[in-house]
Structures are given as structure tokens and as C-alpha cells.
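One protein chain is absent from this view; the other protein chains keep their places.
Take a look at chain A:
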Amino acid sequence: MNAAKENPVNAATRLDECFAALKAEKRPALVTYVTAGVPDFETSLEILQGLPAAGADVIEIGMPFSDPMADGPTIQKAALRALEGGQTMARTLELVHAFRQRDSQTPLVLMGYYNPIHRYGVERYLEDAARAGVDGLIVVDLPPEHDDELCLPAKRHGVDFIRLATPTTDVKRLPRVLENASGFLYCVSMNGVTGGHEPVLHDIERMVGQLREHSHLPIAVGFGIRSAAQAQAIGRFSDAVVVGSALVEAIESAETRHGAIEAVHDLVRELAAGVRRAANG
């Protein structure tokens, strides 16, 4: 991490390398989201450790927050469960650190809300996150208008700040959104919260097309994607497909911790087959 810290601009990051490799393979990435500490810390770690082998290319870990205003019921419930189980920001960074002991390659992105980072202290957080092996951050309630808060400091620590583009982001606003974006672009498939209704394919394709005209960053599509068939269809025109609520549901509905691990990895294997069928050459 030191090399990245000293020269973050020129260092090829795990995210860059991952997307370059997949481009050569001509297939989209599968990005999987799970909430840290669900159903408990140990099981959560085992789930994460098995994700790459099951076919996840990029791992997103949700940082639990008590008031997740952009999340639907599934991820809300998971966050509260994690917090009740004693998950904290420090424990989430511990989880990343533990994952990195066995996996130095898979890009890992933390997703959540600003307040727990604010409280932890931005500088201290970025130091600890970079040291633990975090590659990027998605912070839902930090639009480009507040880049000074975390986005620009993150870049100085060699941590990518992944920007969300939504159906309301018009051409006029797009340059602002893209200005300090790095890692990849997260194209939000619809106006709404996570785990919502099935997105409309041709709308997303149009959005992705518009983003491509303005940015060279890889484009990931997320929100409302649950099945291998959807992953395949969206993967045809995007660089990555993000699945979250469906995986969190698989964990939540399992009756044993072993069942939870198995259910997530099974679903990831299905989704991975989906993105592999989506040749987007």
C-alpha cells in the first residue's frame, strides 16, 4: 500500500488491472455486494473469502449505517442486524484486513454513508482503509458538490472514489459528476432505492451509451439486478453488473450459517455464468 500511497496517480490499482483483464476476456465483471457482519463477523468473512472462487470479480462490502436512506428493506434490515451484532466501522476494516490476508488481488470496494466515516475521522479512516487493502469507496450521500469532504482526500491516499450516475443525471450535470470520478462509474439503473423493481433494459442501455460518450472509465450497472438472465442481458452493453439485495436476501433467509454461505456462493456461481454468457466484444 505504501507504493500506492506515495505515487497514487501512476500506480495501476487492483480495479484498473481487473477491468483491463476482463476487457481482454471480453466479458463484463460481476460485482457482488454483501453487508459487513451479516449474519455475523465470522460467517461474513467466510462468505467474502469464497466469493472470488464462486465467480465474483469485484467485491463490494456494505458499511452498516443506522439510517440508510438510499437502501430498500433488505439492506436496511441487514444493516440493523449487523449493528445489533456489534459490527462497527473498525470491525468492517478488520474484515477487509482479514480478507486481504488470503487474497491480494480481488478489488474491494466499501459502500455506505458518510456519517460513520465522518465520526471515525476522514484522515484516520482513509489511512486505516488503505492499510487494510480497500481499493475504492462508494458513499451514497456525498455528491460531487462535496468532493472536498472525502473524494479528494481519498485520491491522495490512493483510494478510488466511485461516482454514481443516475437517470436524473442529465448531460448538463454529467461533467460535474465525472470530474473526480475514478475506479469505475456506477450507473444506477433507476430512480429508487436498492433492491427495487426490475430495471427497464433499453433505458439502461441508453444511459450507459450516454456515459460512454463522456468517460473512458468502466461502467457498472446496479440496483434491481437479481438474476443470471438480467446479469447477462445488462452485461452485453456494460462493463460490470452489480448484485446486492438478492445476495443479502440469500444470507438472511438461510437458517444456518453454513446454509447462508452456501446460498450466497450458489447464487454468485449462477450470476457468474450469466456474465460469462454476455460476450460484449
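Simple rule for what comes next: a residue touches a chain if its C-beta (ideal position, glycine included) is under 8 Å from a C-beta of that chain, and two chains touch if they have at least 3 such contacts; residues count from 1.
Assume contacts and distances are computed from a predicted model.
Out of "Xanthine dehydrogenase YagT iron-sulfur-binding subunit", "Tryptophan synthase beta chain", "MxaA protein" or "proton-translocating NAD(P)(+) transhydrogenase", which one is the UniProt protein name for the chain not included here?
Options "Xanthine dehydrogenase YagT iron-sulfur-binding subunit", "Tryptophan synthase beta chain", "MxaA protein" or "proton-translocating NAD(P)(+) transhydrogenase" narrow down to "Tryptophan synthase beta chain" for the missing chain.
Please pick, from A:40, A:127, A:141 or A:270, the residue that touches the omitted chain in the full complex.
Only one listed residue reaches the unshown chain, and that is A:141.
Have a look at A:85, A:153, A:192 or A:259 and name the one touching the chain we're not showing.
With A:85, A:153, A:192 or A:259 as choices, the missing chain is touched by A:192.
For the chain not shown, which residue from A:117, A:221, A:251 or A:275 touches it across the whole complex?
A:117
With respect to the chain omitted from the figure, which of A:111, A:151 or A:164 is a touching residue?
A:164
Extract the touching residues of chain A with respect to the undisplayed chain.
Against the missing chain, chain A presents residues 65-70, 72-73, 76, 80, 83, 88-90, 113-120, 140-143, 145-146, 163-170, 173, 177, 188, 191-193, 196.
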